[in-house]
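The complex appears here without one of its protein chains, the remainder shown in place.
This part shows chain A:
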Amino acid sequence: MVPVDVKPSSPISPHEWAGREPSQSPELLRGLSLATGRRQPAGGRFLRSSPVTGSSPLPGGIMIVCVAVVGHQNNPLYLQSFTEADDALKLHHIVHCSLDVIDERVNNPKRSAPTLNETFLGLLYPTENYKVYGYLTNTKVKFIMVTTDLEVKDADARNFFRKFHAAYVDAVSNPFHVPGKKIASRSFGARVSTIVKSFGSGTTS
């Protein structure tokens, strides 16, 4: 449980609040909201690791909580969650449901016309406290990324997917990998973790 370091009834002077989006400084709400352990998706780690400055938007504010690779038969090939909270199951549900949106986006001929060669599918849907982004490779393998519910720049998401795609291509190019099977490569997992950690850190190169 998060330690309570602000007295529940102690006021915070109004000028400190002014002009700041409340969601950008969740730690200030902590005294009031004291979310239950379950209700902290980006959760514990984020709050614990970030200094309680509250004066500037945190660089690590957006966090990827889950990435997934989904195969041709809409079967999961790789799914890794990066939360400490125990909602792996919920993330499975979210990733699975997002396939409906991908189907809709890909199969809707009217909408796909200008985006014929576009692999990045954009925000699939916001749900509860997550946002789900999708990406479709030219071999119709789907990548899904679940982030915490904060503003994610399109460029960041695209950049992430590009790196992730490269990692995926390397993983499946392994001669010992059987196409269509789950990706069990440890080096792929390590590489994905690195990509996930570097997400949103501003390095768009």
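The working rule: contacts are C-beta pairs under 8 Å (C-beta built on N, C-alpha and C of every residue); 3 or more make two chains touch, one makes a residue touch a chain; residues count from 1.
Please note the rule applied: contacts and distances are computed from a predicted model.
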Protein that the absent chain corresponds to, by UniProt name, given "Trafficking protein particle complex subunit 11", "Actin-related protein 2/3 complex subunit 5", "Mitochondrial import inner membrane translocase subunit TIM17" or "Putative exosome complex component RRP41": "Trafficking protein particle complex subunit 11"
Of A:Met63, A:Leu79 or A:Val172, the one touching the omitted chain in the full complex: A:Leu79
Chain A, residues in touch with the chain not shown (by the definition above): 8-9, 11-14, 17-18, 21-23, 26, 28-29, 32-36, 38-39, 71, 73-81, 86-90, 92-93, 96-97, 99-101, 103-105, 108, 110-111, 114-115, 118, 120-129, 133-134, 149, 154, 178, 180-182, 184
